[in-house]
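Pasting in a structure now, in structure tokens, and then I'll have a few things to ask.
Every protein chain of the complex appears in place save one, which is left out.
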Amino acid sequence: MTDKKRAVVVGAGYWGPNLARNFRASTDWELAGICDLDLDRARKVSDGVGGVPITSSLDEVLADPHVDAIAIATPARTHHPIVMAALDAGKHVMVEKPLADDRVRGRQMVDRANERGLVLMADHTYCYTPAVLKIRELIADGALGDILFVDSVRINLGLIQPDVDVFWDLAPHDLSIMDFVLPGGLAAASVSAHGSDPLGTGKSCVGYLAMPLECGAMAHVHVNWLSPTKIRQMVIGGTKRTLVWDDLNPQQRLSVYDRGVDIAAVSKSTTADTRDANISYRLGDTWSPALPEREALGGVVGEFAAAIREGRPARTDGESGLRVLSVLDAAQRSLGAGGAPAPLTLDIQPRRAAA
Amino acid sequence: MTDKKRAVVVGAGYWGPNLARNFRASTDWELAGICDLDLDRARKVSDGVGGVPITSSLDEVLADPHVDAIAIATPARTHHPIVMAALDAGKHVMVEKPLADDRVRGRQMVDRANERGLVLMADHTYCYTPAVLKIRELIADGALGDILFVDSVRINLGLIQPDVDVFWDLAPHDLSIMDFVLPGGLAAASVSAHGSDPLGTGKSCVGYLAMPLECGAMAHVHVNWLSPTKIRQMVIGGTKRTLVWDDLNPQQRLSVYDRGVDIAAVSKSTTADTRDANISYRLGDTWSPALPEREALGGVVGEFAAAIREGRPARTDGESGLRVLSVLDAAQRSLGAGGAPAPLTLDIQPRRAAA
Amino acid sequence: MTDKKRAVVVGAGYWGPNLARNFRASTDWELAGICDLDLDRARKVSDGVGGVPITSSLDEVLADPHVDAIAIATPARTHHPIVMAALDAGKHVMVEKPLADDRVRGRQMVDRANERGLVLMADHTYCYTPAVLKIRELIADGALGDILFVDSVRINLGLIQPDVDVFWDLAPHDLSIMDFVLPGGLAAASVSAHGSDPLGTGKSCVGYLAMPLECGAMAHVHVNWLSPTKIRQMVIGGTKRTLVWDDLNPQQRLSVYDRGVDIAAVSKSTTADTRDANISYRLGDTWSPALPEREALGGVVGEFAAAIREGRPARTDGESGLRVLSVLDAAQRSLGAGGAPAPLTLDIQPRRAAA
Partner (left out) sequence: MTDKKRAVVVGAGYWGPNLARNFRASTDWELAGICDLDLDRARKVSDGVGGVPITSSLDEVLADPHVDAIAIATPARTHHPIVMAALDAGKHVMVEKPLADDRVRGRQMVDRANERGLVLMADHTYCYTPAVLKIRELIADGALGDILFVDSVRINLGLIQPDVDVFWDLAPHDLSIMDFVLPGGLAAASVSAHGSDPLGTGKSCVGYLAMPLECGAMAHVHVNWLSPTKIRQMVIGGTKRTLVWDDLNPQQRLSVYDRGVDIAAVSKSTTADTRDANISYRLGDTWSPALPEREALGGVVGEFAAAIREGRPARTDGESGLRVLSVLDAAQRSLGAGGAPAPLTLDIQPRRAAA
């Protein structure tokens, strides 16, 4: 393909090698280089993909007219300056989660991309796993009915991060997935955050987020760095069916239960006895759809290319990154207020209806 | 044994037959009768234990000088009048959870029992299971170290109760267990409750309780009537070890993980880098203690007899029932305030140190 | 119902109370009495069902013209004399597994029942569980395609029986289920039995049965009294789908996997490369049918009544009990020959096609 876009990966730390490998393997992209202040790290990543140019100068990358796009895998606090500079240089940008370390700065980045007519994509990798793509499809097809609740648990014995708490470290996964699969995206009315720092590390190591959604459902997230057992499970209850995603069970990641409570014509004016008569229980079959084995990041770089090519927002665009930031921002305010519900700041655009 | 106490079971519904069977089988007790307004139900329970006197008159039971104690398994809203009458008649009382349908009425019951010098015991059955007794013992022996967090999940496709919400229906289990096993009992500083009624039943069907404990740990409870899968799991994290209780895994109900994060001399003034240096991870063995097979309710009726005989409060006494009520009461206020943390009312006595 | 049949339960040990309870609860039957040499045991069982006549005299039971049928739950070595006497007295008979302690005696029992035109039913309780009924239905409907293999594991820390080895104790379950669900019944060509008595108890405590079936599939059974973990699992592989029955997973007892190997037009004359080209893998969905909650023994006594009423063999008739005995008999011969395959004795009737 002669019209391959040329991308440079910025940041050669934990995630950079994965980005490099997937850009390299993509038929949409030519991997044009690796940029890191630490040239040794850059070289190592370059070696791992058979050798591409390396540099420690971001300016040089941005000045190169043959570079179409950059993919950023640096610490969150550096996202804003790098992204702004890249957009100003006319580059399309993909940026690791979280979009930024602050909602206002995230807003600026999204606005700038819009002004310039460039793609700003959030690398919400999980959204491109076969499991999450299937969940989105099932919900969009109405297989679950209206959503009643979403409960997500992501706990493990995790690294205590030096600069972020457990909410900023882990919850972006849950939040970006909810934003991706829910029909209205992550439309939380408010956020109550409950955190605990029992070891005195100066930041929450155990956290809970309760978010009444605008559709009336309750979303809840439990993140925990101190759990000896590893759980990554999301339950999405609907009026028709309920879905359980157990990401650590490769033999049955998704289960769709045709079980639930049916309530026919519930009227609040009816007496309790009458209401009971209208409640029935379905105990139907369980179904576990087959999922292809496919690396999610391959889908991410493919979507990045497609969004640029078609001049449209990516499926996980800057706005989705911003909705995640907005919840984290409200969570921080709720934490500061002892767990009282904090409203979301309202300058975020709701998610467009799925194409 | 000539000094057997004589007990009457009041209420022949769901739980009554279990009480009757266990009083009947106990060497401490003589089952003196079954009392229910519906004599047919009473007779059925009586038949199931080989035949004992039945009556529909509570007055008759309370007037009988040969009755030492009554065990109440009637709906929660009837607990207060029955218990008050029984105490006034000089009977010891055991009452099904929750102790009462209201904290103030519960307080009156406990005060009356104290005035009369009678045993008022909460039938917190779970506390007498081999698993919970072992958890209490492990914590008391210091096997877990200081408690860092408690996370309890009790979800299932459950009956939508006509008169109570999911908090009042299910959370008394989790709360009474926490009260029983934690060194300081259920000493919550405040309660944030988040509930959801997505089916429009007029009451919460999905609920979350976040409770910062006075010891600095975070306690959290997730109760849910709408889950297609059944989970009953409690994780108790400590500075030394972490315990996982999976009540639905009969082959390994309790697992004690010698895994965790150790932080040596964390000082908030140190830099992030220094602090990191002081964090280390233990990845030690897991141990699953053997548990005897024993019906919990047998332990309940035995404890009731022992408390009467020894003139001491039962291990799950009225005060423990009151602490549970107190959390439910605060949860209700929090729900009413849109999830804002509600303080606990402070007329509750803290749990006595374990004997 | 005026045409209820009258049954007496013979044997008040482990299984007798279950039989008594189910005959009592059945609308088809009147429980006419309990017979046991030990009158105390008989009385206890009678008390448990609200009181029915008891006796220690089998002769009395058989002489009673108002008794239509007897259900036998005595040790296997007593089945032959009791069944023969009962048939000679004109009673229909249901008998606990195994049908007899010896194939030849079992043959005599079946022949006698045929001569007398009476129902002789094997109480293969498992066959009437919702799971096994569903498996039978799925196979009969062709959902699995042709059967390729059956692998059954039934292991646990079990009681070392005083008079029988692990094959006679546990394998009748697996064998009777295979006989029930396989289209051709338990049509083994031969049996290889491998047993081990590592504790020197004088009998096999660990056992394996390998049985090439006449349809070309391999059936295998692993039974074990010495396993610390409990497994009850049967895998039935077919050309279309494969079914896994995990009896200890109440949340998902049956799973039907649309996964497998497809081989198109395999010809042994083709080269390896060509053959490879004809192998393809299906990785389709998994499906778990909902199962009703229902006590199997209720189905057993209902089938017993229906067979008598309709003058037809029971679905688990004497012949099916005999096919199980026949495999156990061959297994015993194989064990005696150091594991060499032993042919089945051929006076057994194949299973009739499912109605």
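For reference, chains read A, B and C in written order, and residue numbers begin at 1 within each chain.
In this text, a contact is a pair of C-beta atoms (placed from the backbone, for glycine too) under 8 Å apart; a residue touches a chain by one contact, two chains touch by 3 or more.
Keep in mind it's a predicted model, so treat the numbers as computed, not measured.
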Taking the complete complex into account, which shown chains does the hidden chain touch?
A, B, C
Touching the hidden chain, out of C:26, C:242, C:316 or C:332, is C:242
Of the residues listed, C:212, C:298 or C:313, which one is in contact with the missing chain?
C:212
Where the missing chain touches chain B, by residue:
252, 258-259, 283-290
For chain A, which residues touch the unseen chain?
47, 50, 229-230, 251
Touching the absent chain: which residues on chain C qualify?
146, 148-149, 151, 157, 160, 162-163, 190, 192, 194-196, 198-202, 205-206, 208, 210, 212, 216-218, 220, 222, 224-229, 235, 237, 239, 242, 244, 255, 257, 259-261, 263, 266, 268, 272-273, 275-276, 279, 281, 283, 286, 338-341
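Throughout what follows, only the chains that are shown with their structure count from here on.
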If I average the C-alpha coordinates per chain and also across every protein chain shown, which chain's average lies closest to the global one?
B
Computed distance of Cα centres, chain C from chain A, in Å
53
Distance between chain centroids, defined by C-alpha means - chain A, chain B (Å)
39
Chain centre separation in whole Å, for chain C relative to chain B (CA means)
43
Residues of chain A touching 2+ other chains?
259, 283, 286
